[in-house]
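I have a structure I would like to understand better, so I am pasting it below and will then ask my questions one at a time.
Every protein chain except one is present and positioned as in the full complex.
Chain lettering (A, B and C) follows the sequence in which the chains are written, and residue indices restart at 1 in each chain.
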């Protein structure tokens, strides 16, 4: 498996750099017959687009996507779906001053040391702008999962820096630029972000994602577990430093009598497992939570070294998200959708003849 | 990639059930010329062996491993290393009463629904006993990493239920059956476990793993990130519900000016990133933390359903670990070692001609 | 993908050396619920067993197979199927004289140069005895393909050295130790082999394999073609130097008007394509032909070099097949069956909702 691909049967391959001519992706393994248009991808891309509020980067990108293959007369043909997103706003002059310095918290240093060469324009391959490919691929997965199984994948901002946001309603998530699940908190979030921006600093965030109506049985023991693949996919998102399923780290403090979800003929009585037991979906909601570190590019001066290994300082004045977590919700949804679709296909391959013996509810 | 294999170049394939005749594994991709004997594997297997203290399962297994291929006159030949661990204590009568019930928190229900059939003896394939294969494979990886790069992979119990254990010294870890990094806490842990066992309940745990002297440059953008592969590997361990690198979930509350690790010509000034930036190792310690849920098999009675979907209750009276986290340290070490070795080989393949341009220190 | 594994969804992993303690394999991805016993594997292993006639190696091996996992109460559970075949007749003294020489036509030299070390006992990992694993894995695939789709995979010896053997009847194939499809030719073949053995030389062979009742639609464009995977699988068999599908090399001399198989509502009028068009099965017989080189181990003296690079000669006096092609039929069948099963699962994964629009016949 190449490092720029993921998925076994629903396989996504990605290319592109922040200030190169374009990003693109190839989605392989999508079943034939799915209605699909540029618009299906664009709708999701618009949710993560820069410039949508004053709280995110002001880079101007329409993120217009063009499907180049794999769709004929509005339906997928079963062949590889190639798509392209041209970069439009490539002011790489912004970056010339930092091309020779390693920004703390960035991949500048590791790319330089690994490859002996790096595309320093705007983070190059390490830029979070690569997530356009994930979101586009996730849009296809979301659509197929919804049509074929009724699966619904949705996420929200659960914490912004120190501000925890309790879940109130899904419609709220769509109604504010933070993907916050409680509109009554938006003013507070805006004030926090305005202060943060003014301070020249950045903050972390927590994003929760939920997949509803996932059928029982998806996931493969013992290494190809559904939760293992979800964890890998989530940790591959830029800035993610932690992943939880269900009770997550809270499980450390739980007793077995509290954690183990009891069952009745109507179903499970709780969901500490997060919808996965033994690596296989239970039929409950799959619930995932991720920690995103604060943006590394900040205006405050920081100690670092340059490409010759000498001490220097760096301030980043480009157009950066003060909290990458704000735009992370659609990305996390996309990754979860891709993993679920991969496992839906894998399960069908091996167990296509099995009818689950027990009917709950 | 099959669900029972993991790794791209250092590839581990696993088979076996808790009460079948044997577990076994195949390690493919190990470089030739490494001195290797059954004893190298046995040493690590003995660290996770059942019955080593009263705080873990009393199942009697010598976990004797036999290397069947890939080693000639004491050295690896570069061909597939097959090994076998016979099961000795297979009292499957212990399990007859629960064969028709789904134990809360277990994979009983999901296997049954996925496959329409399951080996119910002692958890079958879902048993944590499968981790013998991981530990054996990890032993080879550890040895090669140490000899070739000086990499040292070690872990410890950081929290037992509510009891946090601050790190004191590595030698302490080897001196108690909990892998606790502070011998002065052992009495307290023993008391806690005795009480827990008596209560018929179980508890969760947190295990930390550290890899020292990992060279800069291991890991592949953008999906084959070192941290993504670590997260997937860790989450594939039985009972793991959460994975963190570096600051982990604490990063949510950090500011960028606090999180982003500054650099000087002598190296990094902190390690919030956990040894990985942009998916590539920084040369710092790789620090990982995992949450293990409480053992699902407890003596307390719990509501559940049977194979016909009808309501019932279940108590588990077999020989189970009251805290699976206690024996998890060698397993987590093994998984980290396997991922690191895989990436060492992957890095050498692509970047074998690169000399890291900057020398720190 | 590791070098000792093959298949994407029906994935076979192999280990073992000619004179090590055992060969073994892991079959991952087999659907659950298939009735399976050691006997199912043994039946196929007995067909390739040494010592079954005076025309093949006289090494004494019962090739007894033991399934170690993945089967419960006589049925596959969907988890990894591990199996073991102990080596019994390991007279490695036979080989001591050649341990320091590179036998012409053997892998001695290439293993030595690649790995800097080799298990020289009887060819080590390069021994054709490794095909026991393939045959065992193929036995499972054959059984599932037959039960699920009615697919029948059979092969025969089409040429022994200079002697072409026209196909007469499948029952003849089972009635002689050559897998020759015409019993009336057996005497001639025996005479040829007796003369060959006496001469101290060896000969090549051609084996044909046919899969009947393969449904239309298996195979993936453009690199994962059914015929591409068949070619790779066949060429991976020891001693194979050429692979053909359908008309094969004869297609070079054909006109398009002759080669392109015409269709009527009843089906195809010919099968020059060999059952595959555009990499996808047509529903016709899949017909494959392979060329096997003459055994490299011969009694005649040959010029070669030793491990120090110095000139010497070598004669091989061990117990070798004078024509490896004679025992190749069950091996080629096994490889074809494994590839077909892999693609059956892959097709079901992606196209499980498609009903082929056209009904022929």
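Throughout what follows, contacts are C-beta pairs under 8 Å (C-beta built on N, C-alpha and C of every residue); 3 or more make two chains touch, one makes a residue touch a chain.
Given the structure is predicted, the values throughout are model-derived calculations rather than measurements.
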| item | value |
| --- | --- |
| Residue of A:125, A:143, A:293 or A:320 in touch with the missing chain, whole complex considered | A:125 |
| Of C:10, C:72, C:102 or C:192, the one touching the omitted chain in the full complex | C:102 |
| Selected residue (touches chain absent from view) among C:138, C:181, C:274 or C:330 | C:274 |
| Subunit B residues that touch the omitted chain in the full complex | 8-9, 29-33, 78-79, 148, 221, 345-346, 348-354 |
| Those residues of subunit A which, in the complete complex, touch the missing chain | 1-5, 7, 9, 11, 13-17, 20-24, 26, 28-29, 32-33, 66, 68-70, 72, 75, 77-82, 84, 114-119, 124-125 |
| Residues in subunit C touching the chain absent from view | 1-6, 8, 12, 14, 102-107, 109-116, 125-126, 130, 159, 161-162, 201-206, 216-225, 227-236, 238, 241-265, 269, 272-274, 276-283, 291-298, 300, 302-305, 307-311, 346-347, 351, 354-360 |
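Everything below uses one rule, namely that only the chains that are shown with their structure count from here on.
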| item | value |
| --- | --- |
| CA centroid of subunit A to CA centroid of subunit B, Å | 26 |
| Interchain centroid distance [CA atoms averaged], subunit A/subunit C, Å | 45 |
| Inter-chain centre distance, subunit B versus subunit C - centres from mean C-alpha coordinates, in Å | 38 |
| Residues of subunit A engaged with two or more neighbouring chains | 8, 221, 346, 351, 354 |
